[in-house]
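Right, chain A next:
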Amino acid sequence: MSIATQRAERADRFRAAYLDQAAALAPTLPGHGVGWLDRRRARAAERFAEIGFPSRRDEAWTFTDPRPLTRAVLAPAPKRANGVDKTALSRFLPAGVEAHLVVFVDGHFRADLSALDDLPEGVRLGGLAATLTVAPDCMKRVLDHDADAADSGPVALNAALAADGAVLRIADGVALARPIAFLYLASGAPAAMHLRNVVVAGAGARASLIEVYGALGDAAYWTNAVTDLQVADGASIAHLRIQGEAPAAFHLAATRARLGMKGAYRRFALTLGGRLARDEVSARIEGEDGDCRLDGLYLGRDRQHLDTTTVIDHLAPGGASGEHYKGVVDDRARGVFQGRIVVHPDAQGTDAHQLAKALLLSETAEIDAKPELEINADDVKCSHGAAAGEIDADALFYLRARGIDAERARHMLIGAFADEVIERVAEPALRAHVHDLAASWLASAGG
Partner candidate 1 sequence: MAASVDTAKTVGALGADEYKYGFVTDIEAVAAPKGLDESTVAFISKQKGEPAWMLDWRLKAYRHWLTMTEPDWAKVGYPPIDYQDAYYFSAPKKAGDGPQSLDEVDPELLRTYEKLGIPLREQEVLAGVAVDAVFDSVSVATTFKGKLADMGVIFCPISEAIREHPDLVRRYLGSVVPYSDNFFATLNSAVFTDGSFVYVPKGVRCPMELSTYFRINAANTGQFERTLIIADEGSYVSYLEGCTAPMRDENQLHAAVVELITHDDAEIKYSTVQNWYPGDKDGKGGIYNFVTKRGACRGRNSKISWTQVETGSAITWKYPSYILEGDGSVGEFHSVAITNNRQQADTGTKMIHIGKNTRSTIIAKGISAGRAQNTYRGLVKALPGANGARNYTQCDSLLLGDRCGAHTVPYIEVKNRSARVEHEATTSKISDDQLFYCRQRGLSAEDAVSMIVNGFCKQVLQKLPMEFAVEAQKLVGISLEGSVG
Partner candidate 2 sequence: MTSGNGAARAPMLEIENLHVSVAGKPILCGIDLVVNPGEVHAIMGPNGSGKSTLAHVLAGREGYEVTAGTVRYLGRDMLALEPEERAREGLFLGFQYPIEIPGVAGVNFLKAAVNAVRVHRGEGELDAIDFLKLARAKAKLLEIDEALLKRPLNVGFSGGEKKRNEIFQMVLLDPRLAVLDETDSGLDVDALRVVAGGVNALRGPERSVVLITHYQRLLDYIVPDVVHILAGGRIVKSGGKDLALEVEDQGYATLASGTAA
């Protein structure tokens, strides 16, 4: 049997195994029996049956091969008490920040670890499983939409299998004083966690959201997280994402944001963990004068493969978007940045800019970038820039000529490189937290 045939067979077996899993688990999922939800899960399973996992031949996955993930079929972890207590949480969250907190362990909501007291009027925060069990129809508008038809394999599988996730709903005009934190911990069991998160910000609402992924043990588990964000007219959401999965883990995340008129969405993603991690963001600016900022820093070492893929669709006039991503890649790691900006014909007056830079620290590190512009309106200002290279020799020499030793000089320059994008985290306490995480990574980076 040729290798190609072997691979095809394995892909089919793999696909079949997950479909069996979906069929077996369906009756146990929250909201089972609710017509639209059952139909939706069935549609998702059909979609996965049709397309399976993506491959290098798919344009969107040309630099990232998800095959390592398909070497085992991972089942969701059972919900059980596993000795995780509140003291374990603090190291994953920014110091000195009093956030409203929902915690998930191995993909299951843990009320005992969460902090839901003193939620302001007009704010609902909790787990998806509970919401679907108790009041499923309030999730219909967000979950039951036809974007499904274009979903990738992992996203379709998530729709079929997700049993839990975070749900945040903010009523019109409510401005939250304290941030909201979603914390996802893996206990170290080699399981699959399909998480479905929903954030709905009403007109004029304001909130700061922190999304953290962390691990209590190293194992080849799989986090498959899909997040749907709706930013209504005039609402403003700041979103900090910290991905610190275990070194052997797989992390596939898809975030879909929709912005209404004058809606603002600012996201910063710090990517540190996982053997294979992909942070996919799709932002649709649907209302006039929307503002979307996507920034991030990814730090890769050993044999990590860290992929950041973004698409910003400007569908209405007057929108502004900005992207600033930096990557530092060491050892045999590989960083991937794909950023597509699409300006649709009606989106006159769009201002869209993108900058992606990467630093290679070792002989064997690798960077792939594909910044894409698709412009169909003419009264726009759009640009992108991408650069990759190593530490500037002139800058290094300058520092050394002032008496700083080579090692320290390198660290200073790499730190400065990363800081430039970390500056874009608006809140000081959060910025400091990101800075600390990056600094400790850098301290142990290759010399």
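On the choice of candidates, all candidates are chains of the complex that A comes from, given by their letters.
Just so it is clear, a contact is a pair of C-beta atoms (placed from the backbone, for glycine too) under 8 Å apart; a residue touches a chain by one contact, two chains touch by 3 or more; residues count from 1.
What you are looking at is a predicted structure, and each value in this text was computed from that prediction instead of being measured.
Student: Okay, in this complex, which of 1 or 2 is up against chain A?
Tutor: It is 1 that touches chain A.
Student: For a test of understanding, state which residues of chain A touch candidate 1 in their complex under the given definition.
Tutor: Counting only chain A, the residues touching candidate 1 are 59, 62-63, 345, 348, 358, 360-390.
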